[in-house]
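Input: a single structure, listed below in structure tokens.
Note that one protein chain is taken out, while the other chains of the complex remain in position.
On to chain A.
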Amino acid sequence: MDHLFRHHSGKMVSVLTRIFGLKHLDIIEDAVQDTFIKASISWRKEQPQNPEAWLTQAAKNRVIDIFRKLKSQRNHLPSLSLGTDTIAINELFLDTEIEDAQLRMIFTACHPKLDPRDRISFALKTVSGFSIKEIASALLTKEDTIKKRLSRARKAIQKNDLKFSIPNGKLLHNRLESVMEVLYLIFNEGFHSNTKTQLIRSDLCGEAMRLCQLLLRRVAIRTPEVYALFALMCFHSARLEAKINSDNELLDLKNQDRSLWHFPLIQLGNTMMNKAVEIDSLSCYHYEAAIAAEHLRAKTFEDTNWKKLLYWYEQLNHLQPMPIHQLTMAVISMQNNEYSKAHAFFNLLKPNDFEQRAYLFYAAKADYFFETDNFNNALIYIDKALKTVTNTLEKNYLEKKKSNWLS
């Protein structure tokens, strides 16, 4: 029963959209919502033997309802007789076809005609069955903003008369990049939660992984980059449980109980990584996965191969130059006791480069000053970090660090 409704919602919305077309998405979403309300009330007393089959049957019944509703809106729709059309509709509810429909929905959510800012919200709503409230809290945004994003995405779909399909050839390549980016962002939002307290972070990670697995099931879409992205998610997820201790405090890599790392996920990540490297040119996802794997490889924090990590980061930053990579390289250089190198990396950076995560810059710089015996500056910078941090757990972490320094 775990997440049954959520997962089924994406399936039903996708299949019904395949039957009725994207322009009836509103009606379809209402109908699906309705089915769940019905189930949640009628199952209160007794759950059906096979809930999944119950829901699928309900979705099929909905097809007839939606046809009626649409027909009353406009009369030129074909009438749905119970003959061959029903057989065709049954076909669309086969497992492989459901997966196909869901993939179409993911690719639609990442269509270039949709504003990149709207894609994640739209995917979370239609493919993953999140409510507006849940999306707002996951993305640290107001509910009104999410509503606007969703309606803007719908309008873009209507206005451009988007087809509910997976593109081919060069188009597929470009669209797949956008799909991977959206999944990566969903995952990251779960892993580095910006929310004040925890909320649904592991849900987001799980959802991103589920969707990524959907991509891997299709031969045409199963590229080394997708394998690398999935490996990356496995490696990060393996550490999810260890990131927080029993007092709900955030633990850095140094203080994590490595025995809590989830070994099967590491193994799965390794398998995925082996498939991912059957290629000449490596992507950002490859390097990020390599970095995550390097951390997992170390038996203790002290065993971490920082030289290797710095190498991977250099490759990654070369491919995709980003302030956050340079900041990390500064931190790694400190681990290697190469303070002048760290200083050089810091000089490339400004707090504004990190927007709402400026506290990361301040905190790293505070460390730098502490390690180089500039205690006053260390305190100034950790206070700046404390002033800008949003997540309570991270704030507590920084406060603890500060009080350790003062004692």
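Here is the rule we go by: a contact is a pair of C-beta atoms (placed from the backbone, for glycine too) under 8 Å apart; a residue touches a chain by one contact, two chains touch by 3 or more; residues count from 1.
Here, contacts and distances are computed from a predicted model.
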Protein name as given in UniProt for the chain not displayed, "YciI family protein", "Sugar ABC transporter permease", "Fused nickel transport protein NikMN" or "AzlD domain-containing protein": "YciI family protein"
Sole contact to the chain not displayed, among A:Asp100, A:Asp118, A:Glu134 or A:Glu225: A:Glu134
Selected residue (touches chain absent from view) among A:Ile41, A:Ala220 or A:Leu406: A:Ile41
On chain A, residues whose C-beta touches the chain left out of the figure: 1, 3-6, 8-9, 32-34, 36-37, 39-45, 47, 129-134, 203
